[in-house]
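Just one protein chain is left out here, and the rest sit where they should.
Up next is chain A:
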């Protein structure tokens, strides 16, 4: 079957079997390998992309289900900025929000729409926002810091403070414990 989509701002079409997963379509038909597959069981979030502006798990959809849709993958974040990093990507680098990087595209694609709709600076709210994505490497500390940092940059909220105040990894700054109430 023919599947035609708008992929990162450009038309893309291919003939595929109805059973082809959207994740395989993007990775192996469109050859955009930034989208990763960690489980194909809907359990890790590594394959998260955006379909018509909403974050979805591409391993849980068939390619034919998004025929006619607008699809955005991690490659778009910097491509849309002529190769410069999106503030969220900058924040992940600044706060050591990634190690092996395999989960990272999924986190970025889940978080970008969340951050676009308003500031995201409360620790529990951030943890809720990323609870559908698994990172096996970082223990999430750098990711939580990165989201606050990005929220600060994007929404320019002076109350959130700079990255140093957030106690990023490797700075000997105090940080709040998850148990603080």
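Things to note:
In this text, a residue touches a chain if its C-beta (ideal position, glycine included) is under 8 Å from a C-beta of that chain, and two chains touch if they have at least 3 such contacts; residues count from 1.
As a convention for this text, contacts and distances are computed from a predicted model.
The chain not displayed here is annotated in its UniProt record as "Carbon-monoxide dehydrogenase large subunit", chosen from "Ferredoxin", "Energy-coupling factor transporter transmembrane protein EcfT", "Carbon-monoxide dehydrogenase large subunit" or "Peptide/nickel transport system permease protein".
From the options A:22, A:56 or A:135, the residue with contact to the chain not on display is A:135.
Note on the undisplayed chain: of the listed residues A:6, A:65 or A:78, the one touching it is A:78. Contact between chain A and the unshown chain involves residues 17, 19-20, 27-28, 31-41, 43-44, 46, 73-75, 77-78, 83, 85, 89, 92-94, 96, 98-105, 108, 126-128, 130-131, 133-144, 168-171, 175-179.
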